[in-house]
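A protein chain is absent from this complex, but the other protein chains hold their places.
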Amino acid sequence: MHLLPKFDFYEPDSMAEACKVLAETKTEGKIIAGGTDIMVNMKKGLLSPKYLVSLAKIPGVSSIEPITGGIVIGPNLIVAKLIEFDLMRKKFNLLSKAASVLGSPLIRNRATIGGNIVTARPAADLPPPLMAMGARVVLMRKGKERELPLDDFFVGPGQTKIKPTEILVKIIVDDPPPFTGWDYVKLMHRNALEIAIVAVAVRITLDSPDGIIKDARVILSAVAAKAIHAVSAEKILIGEKPTAKLFARAASLASTDCTPITDIRGGAEYRCAMVETLTNRALSAALLQIKSK
Amino acid sequence: MKKIITLKVNNKEYEVAVAPNRTLTQVLREDLNLPGTKCGCDMGDCGACTVILDDRPVNSCLVLAVQAHNREITTIEGVADGPNLHPIQQAFVEHGAVQCGFCTPGMVLSAKSLLEKNMDPTEHEIREALSGNLCRCTGYQKIVEAVKSASQTMKK
Partner (left out) sequence: MKEYAIINSRLPKVDAWAKVTGDARYTDDLTMPNMLYGALLQSPLAHAKIKRIDTSKAEKLPGVKDVVTAKEAGLVKYGVSPARYDETIFCDQKVRYIGDEIAAVAAVDLETALEAVSLIEVEYEELPLLLDPFEARKEGAIAIHDDFPNNICAEVHQEFGNVEEALKTCDYIRTDKFVNKKQDGAFLEPQSCIATYDLNGNLTLTSSTQTVHYVQRTVAMVLGLPIGKVRVTKPCVGGGFGPKASANTIELVASLLSMRTGRPVKMTFTREQVFQHSRARHQFFHELTTGVMKDGTLIALKNVCHMDGGAYSSFGIATVYYGGSLLGAPYKLPNMKYDGYRMYTNKPANGAQRGHGGVIARAAWEQQLDVIAEELGMDPLELRLKNMMKKGDVTCNDFNMSSFGMEECLEAIRDGSGWKEKKGKLPKGKGIGVACGFFVSGAGFPIYRSETFHSTAMIKLSEDGGTINLYTAAADIGQGSDTVLTMMAAEAIGVRYEDVRVSSGDTDFGVDLGAYSSRQTLMSGHAVKQAGEDVRNQVLEVLSRNLKIPVEDMDIKQGLIIFKKGKVDFSGLRSQYIKEHRGWVDAPSGDELTFKEAARVAYFEKGVVVGRGSYKPGDLGGKYKGAAVGTSPAYGCSAQVVEVSVDMDTGKITIDNMTDAHDCGFAINRTNVEGQMQGSLSMGVGEALYEEIKFDAKGRVVNPTFGEYRIPTALDMPNVNAIIIESNEPNGPWGAKEVGEGAIMPTIPAILNAIYDATGIRVRELPVTSERLFMAMKEKNKK
């Protein structure tokens, strides 16, 4: 048994109270959501916050609310619900697909979307689809909110723009425009309980069912210090008619957009090659989705 | 500082004083004397510590006991009805789904959760539902067969 270091535990029942508690802990406090990241790190001795603050009792932190033009997701929503909710499966199935390959059913019943974002693992499963969907995050400190595109949120492994006493309170995702298709492809050693070797999230929007690509996002995961846009791939996609040849070129460019390292899960060269394969597959699947609608 | 919490385990309420840094696994095993919940890795990787927390199977080694305050918990000790085995347990016995048994409590609980939501799962759905529970002994086949057979029994 690995013992957890000692800490005090708070479970405030409003966001204002949470902000206050967190502010009082100075930088010695941390939010605990599902605990699937922070507890592992604490057991390994990598982290030992003096205070843990849970948001679980705060109304609305675990909900999905439709709003005009999109949805608002509470940070404490567990990953399993991203798969279970009809709305998610029907309209935001890109996120459902990524959620369904995160960890294991047991992990998905605890792990939260907020935790997955703030923990900022370069291979985390939810940021790539969220970035592909253009998600924004709302952060709160001392009762004040600020909104940030998720694109700008990540800094590096474990590092984000969130301040130590700031809380992620909402994730906003816009409805997909018409003629949009997307896909998330994750390459794993095993078929469950795996952090990605490489993962790619792709979204393309056409201007008409048989038209040209109006908007394209290609997000690469586990091949840089954080999830990144395959900028040159996105560039050549936009304004073109979607063809297998174009996708192949974009995929090949994507593999030049990444800067993977060799680590315990895979080598840099392999990862680059996989970016190409997965990007190509994801683009084809995205197009197929548009065509089959 | 210790906190007084209420845990509703297997339909029984327990009031316990726990330090915040104790996991649900520890409190179940050590404070409530329910050692059927196992600890195989303590890191969320194996599922030996699976319990059902408000209708969802979770890794109890990654749950703080204080987070389970006032919530319903089912451990392996609460699955059988007295001396009468649950159909899943009965099927595990009959199908040879148990070898060393260390994964068994977690497997049974994951399977129970599955069958409560999905009465007639396919083989793939069963494997998916058990994919957070590692077993080194059986190769999973007899476990999957047991769950399949239990689902048939339970439908009747």
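Think of it as A and B in the order they're written, each chain with its own count starting at 1.
The rule we apply is simple: a contact is a pair of C-beta atoms (placed from the backbone, for glycine too) under 8 Å apart; a residue touches a chain by one contact, two chains touch by 3 or more.
Everything quoted here is computed from the prediction, not taken from an experiment.
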Among B:Leu24, B:Ile76 or B:Leu115, contact with the omitted chain is made only by B:Ile76
Of the candidates B:Ile5, B:Val18, B:Leu32 or B:Leu130, the residue in contact with the absent chain is B:Leu130
Answer key for B:Val16, B:Cys41 or B:Met154 versus the chain not shown reads B:Cys41
On chain B, the omitted chain is touched by residues 29, 34-46, 48, 75-77, 79-80, 85, 89, 92-96, 98-105, 108, 126-128, 130-144
Per the touch rule stated above, chain A touches the missing chain via residues 1-3, 104, 187, 189-193, 195, 197, 264-267, 269-270, 273-274, 277-278, 281
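Following the convention adopted for this analysis, only the chains that are shown with their structure count from here on.
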For the pair chain A and chain B, the C-alpha centroid-to-centroid distance in angstrom is 29
The chain B residues in contact with chain A across the complex are 1, 3, 19-23, 25-26, 39, 42-45, 47, 50, 53, 56-59, 62-64, 66-67, 110, 128-129, 131-134
Chain A residues touching chain B in their complex are 1-9, 11, 32, 34-36, 39-40, 43-44, 52, 54, 56, 80, 103-107, 109-110, 191-193
